[in-house]
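Missing here is one protein chain; the remaining ones are kept as they sit in the complex.
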Amino acid sequence: MSATFDRGINAFKEVLDAPIASFFSSCVHCGLCAEACLFYTETGDPKYTPIHKLEPLRRAWQQEYTLLGKLAKLTGLAKAVTDEELAEWGPLVYDSCTLCGRCSMVCPVGNDIAYMVRKMREGMSAAGHAPEGLVTATTRAIQSGSPAGVKWVTVQAQIKRMQAEFGIEIPVNQENADYLVLMSSWEILNYPEYLGAVGRILNQAGATWTLAQDAYEATNSGIQIGASDLARELVGRIVGAAERLKVKCVISPECGHAYTAIRWEGPNLMGRPFGFEVKHILEVLDDLRRAGRLKLKGTLDKPLTYHDPCQISRRGGVYEQPRTLLNQLAPQFKEMADSGVMNWCCGGGGGVSANERAEPLRMTVFKRKKAQIEELGVKTMVTACANCRVVMEEALEHYHMNVEILGLTELVAEHLDEEQ
Amino acid sequence: MAIDGPTIAEVLRQQGISRRGFLKFCATTASLMALPPSMVPAIAAALQHARRPSVIWLSFQECTGCTESLTRSHSPSIEGLILEQISLDYHHTLQAASGTAAEAAREAAMRENAGKYLLVVDGSIPLGNAGFSTIAGISNLDMLKETAAGAAAVIAVGTCAAYGGIPAAQPNPTGAVPVSAIIKDKPVLNVPGCPPIPVVITGVLAHFLTFGSLPELDALGRPKAFYGESIHDRCYRRPFYDQGKFAETFDDEGARKGWCLFKLGCKGPVTYNACATTKWNQGVSFPIQSGHGCIGCSEPGFWDAGPFYKALSMPIGPAKAAIGAAAVAGLAAGAAVALRNRSAKKSAQAAHQKVTIDDLEKSK
Amino acid sequence: MTALELLTWARGTGLSLALAICAFGILLRLFEIFSLGRKADLSPPRDASPGSGWRTIVSRSLPPPGLFKRSPVTYIGGYVFHIGFAITLFFFVPHIELVRGLTGLSWPGLPMQVVDISAVAAILALFAVLASRLMNPVKRFLSGFQDYLAWLLTLLPLLTGYLAFHHVVADYTLMLALHVLSVELLLVALPFTKLFHTVSVFVSRWYNGDIFGRKGVAS
Partner (left out) sequence: MPSTPADDEAWRGNALPLLNEIRHALDRLLASGETTVIDLGALPMGPQDEAELLAALGTGEVDATINAGGPSSVRETAFHGVWLVTHRNETGETQARFIEVAFVPELLMSQREDVADSAKALSEQLREEQNIRK
C-alpha cells in the first residue's frame, strides 16, 4: 500500500464534521486570523493567513457536503480538488502552522482553525503530502518507540545517572503506583534532569510512581503528521502500560503535544474513556502544593519570564498553575505582553520542529518571541515544554541572544525543602 | 358653444366686473390652480385672450362619484364661476336633454368646435365585451374613439378613467382599461382620485381655460401642481412619524392626540395628491385630519395594493403560508441532504484503509 | 407596470417568495451542517471551566487583546456596520410593523433621526470596509467574487432604504419598491452565500467555546 490522492480525499470526507461545516459557513474573509498568526505577522505574506491554509479542505467540504457546491461541481462551475493543489498546500499546512490555535482565539465568527488544520492533516498525510522530516520522525516513533530513535537502553543510562546524581531510587514497571511518569525524547536526550526532578518531588511528596519500560515516550508524531491510526498505536502503548501497571495517574511531561495527545486526543483515539487520570506535570505540582505536599524554600531572584507552551495553556487549560509556582519561587517574575491563553508560539510546535524544510521559516517567525523577550529585558525564561525549549534555544543561538531557558519542574525541584 | 365669441375678460367686463374684481378672480384662480401668487399677472394676461371652451363630458364605467364631487364643489364659487366660463355641451347626468336630442347636442358640439373642444371622461372602458357598457346603443369604446378624434385634449377624471379604477380590480371581469390605454394620439391628462378633489378638477379646467393648454404633467399623466408631492410629505402629522409616535388603534391615546396613522395602514407615503393642502369641503379637512389613514385612492392599482388597514411595510402576500410551506420543503430537502451526507460520510469511513508507516509516502 | 404595482408585487408575491426561499435555504443549510455530526468527546472535561459555548457566542463580539490595535478598520468598521445595520433593521418602525405582520411580535421603535444616523453610519462603514478589503493585503488576497457580492447585496437595501426615506433619486414609491426588492435579493442569497454567517455564526462560536471550554479555556 501507499499514500494516494484518493485516500487523501477520502480522509477529508471522514474528518469533515458539523463544527468544520459551521466554521466554513461562517468565514467572511475578514483577515483577522492573519493578524493573530506569527507566520503572517513576521513575514507579511498573505498566503500564511490561517484560513487560507484550509482552502482545499473547504472546497472538498463544499463539493462533497453542500447541495450548491455539488451542483457547481457537476455543472463544471467549480473545479474539483487536485493532487497538485494538495502538494502546493503541503508547506502551508505543515510548515507554517504549529497548531498553536491563536487564530482560533481571535476569529470573530468563532472558527477553530487549529482544529481544522489538525483534521486536514489527516487527508494530507493519507495523500502523501506530509513533509519528509515528519514522515521520518513518525516512522521512527512507530518502529523504535521514539521519534528521535531513543531506545530503552538510553533511558536506562539516564536512570542510572539520575540515581547517582540525586541519590534517589527510580522505580521501573512498578504496579499500583500513584503515577506513571513519561518523558519526551528531548528530555531523555537533552534534559535528563527532568527525570531527577520529578523523582525528587514525588518522593518528597510521599507519592509512589514508576517508569514503564514499554511506554517511556510521551510524544506522539502521529498527531503532528495527522495520522490517527498511527497516533492511536503510539498512545495505545501508554494506555496499555498504565492499565497493566494499574497506575492511578499518568503524568504527561514538559511537552505540549504529548499532553494534547494523551489528555485530550487519547480517549478519542482509543475510542473509550481511560480508567486512570492524565495530568500535566504542572497540574501534579499544583495538586501537591495545594495538598501541602510540596515544600519549597528559597527563590530564584533574577528577572525572568514564563513562556506559555500553546498546547499546555491555550489548548490545554494549564496557565494558572505555572504562575502560582513562579510567584512563589521568582520574586522578579514578569509577564510578557501577550501571555497565558493569548501567548505567541515558539514557532516550532505542531511538528514544525521535526520538519527540516521549515527551518528557515521557523527562524524568521521567532522574531516575535525575540521582540517579546527584548521588550521585557530578561535574560531568563522559564517554560514547561521541552520542544519549545529546544526550538527557542536554537533560535536564540541563531540570533546570538544570551538568554537561558529553564524547565519549570527542574526549577521547582531545585527549591525543594528536602530537610523537612 | 361660441368658441369664437368674446374673451373671458370681455365676458367678465360685460357682467360689470371691474379690473379690481378681475384681479381678484385671477388671484383666486391662481390659488385654485395651485400656482404661486406671482403667476397672477400672467393669468391676467392670458385671460385677456382666453375664450370659453366647449366641453364634452363622457361617463363610462363609473359610479357618478366624480360628478358628485364636482357638483358638490361649493357652487356658486370660483369653481362655479369657472364652470360658467365653459360651455358644458354634453354631460348625460347634468344635461336636461335626453335620448336622441342629447346625442345630437354632442354631435353638434363636436362638429362646431372640431379640434378645439375639451373631452372630459369619467369611468373606465370595458374591452371584454362591448355590451358591458353602452350609451345610446354606442359602446363606450366607440364613443370614446369617435369623440376623442376631434378633441383638443382629453381629461380623464377619476381613478377609473385615469387608471382603470375599481372596475379594473382583480379579476377585472369587464376587461376595464383607462382612457390612456385607448387614446394615444391626443394629450391625455389624468385627474385621479376616488373621487378627485373638486377644486383639482376645476383647477385643471381653469388652466386649460386660462392658458388654452394643459398644465405640466408627471410620468403618470397627472398635473404636477397637484400631484407633485406625497400626502405624507405635506401631512401636518408628519412630525409624529419622524418622532416615532403612532396611533396603534383608532381609539387609543395616540389616535386622540392625532399621532401618525402609518401603523393603521395610512398610504400617505406612496400617494401623490393635494389632499393635505387643498383639503376637502372648502378646505375644512381631509381623511387624515379626520382620523383615518389615506387609502391611496388616486394611485394606479390602489384597489389591489393590499389591505387599507395594514401598514405599508407589512407583507400583503401569503408570506406566512409560504414560509410554512418552505419550511416543510426545507425539512424534507434537508432530511434528504442529511441522509445523503451521512451515507457519504459513512461510506468514506468504510473505505478507510488503516494508515501504516508504509502509507505515508506515495509509491515511487 | 407602475411603481405602486411594483411595490405591491414586492410586498406580496415577491416577499412571500423571498421569505420562502430564505426559510427553505436556512433549513437546508443547517441540515447540511448538522448532518455531518460530531463525535462525542471521550476525554474528561475539566470540572470547572471559565469557558463554554454559550459564553463564546457573546464574548466573541469583543476584540481579543492586541487585535484591535492591529486591525482597527476591521473592528471599527465591523462594529459601526453591524450596530448601525441592526438599529436600522430592528428599530425603524416600518420594519417593526413588518415583523409584526409576520409574527405578531412588536417592540418600540426609535425616532427616525436616530435610525437615519444609524443607516448613514452603516453605509459609510460598508464603504470603509470595502476600501480596507481592497487595500489590506490579506483581505485583498482572500477576497473573491462572493465577498464582493455579499458586500453589494448588503449595501443595496441600506442605500435604497436611505434614498427612499429622503425622497431622492426616484420618487418614494419606486424607491420603496426597489428597497423591498433589494431586501428580497438579500433574503434569497442569505442561505447560499457568505451572508449565511448571520445564522452559522452562533453555531461556530458555540463549537469554538465548547471545544476550548472543556479544556478550561475561555475563548
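Lettered A, B and C in written order, each chain numbered from 1.
Rule of thumb we're sticking to: a contact is a pair of C-beta atoms (placed from the backbone, for glycine too) under 8 Å apart; a residue touches a chain by one contact, two chains touch by 3 or more.
None of the values given here were measured: they were computed from a predicted structure.
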Seminar exercise, completed: Of the chains on display, those the missing one touches are B
Seminar exercise, completed: The listed residue (B:P6, B:G128, B:P173 or B:P239) that touches the chain absent from the view is B:P239
Problem set entry | Sole contact to the chain not displayed, among B:T7, B:S31, B:T134 or B:T356 | B:S31
For this session: Sort through B:G175, B:G258 or B:P318 and give me the one touching the missing partner chain.
Result: B:G258
For this session: Could you list which residues of subunit B touch the chain missing from the display?
Result: 17-21, 23-25, 27-28, 30-32, 34, 36-38, 40, 74, 76-78, 80-81, 234-240, 256-258, 276-278, 282-285, 289
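As a convention for this text, only the chains that are shown with their structure count from here on.
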Seminar exercise, completed: Of all chains, the one whose CA centroid lies most distant from that of subunit B is A
Seminar exercise, completed: Rounded to the nearest Å, the gap separating the Cα centres of subunit B and subunit C is 39
For this session: Mind checking the centre-to-centre distance between subunit A and subunit B? Centres are C-alpha means, answer in whole Å.
Result: 76
For this session: Send over the residues of subunit B in touch with two or more other chains.
Result: 333, 337, 341, 345
Seminar exercise, completed: Where subunit A touches two or more other chains simultaneously, the residues are 16, 65, 67
Problem set entry | Touch list for subunit A against partner subunit C, complex | 16-23, 25-32, 34-36, 40-41, 44, 46-47, 49, 51-52, 65-68, 104-112, 115, 263-268, 270-273, 313-319, 337-338, 341-342
For this session: Under the touch definition given earlier, write down the residues of subunit A that touch subunit B in their complex.
Result: 1-4, 7, 10-11, 13-14, 16, 64-65, 67, 125-128, 130, 135, 138-139, 142-143, 225, 227-230
For this session: Would you pull the subunit B residues touching subunit C in the complex into a rising list?
Result: 163, 220, 230, 232-233, 241-244, 246, 262-263, 269-270, 272, 296, 299-302, 304-306, 310-323, 325-327, 329-331, 333-335, 337-339, 341-342, 345
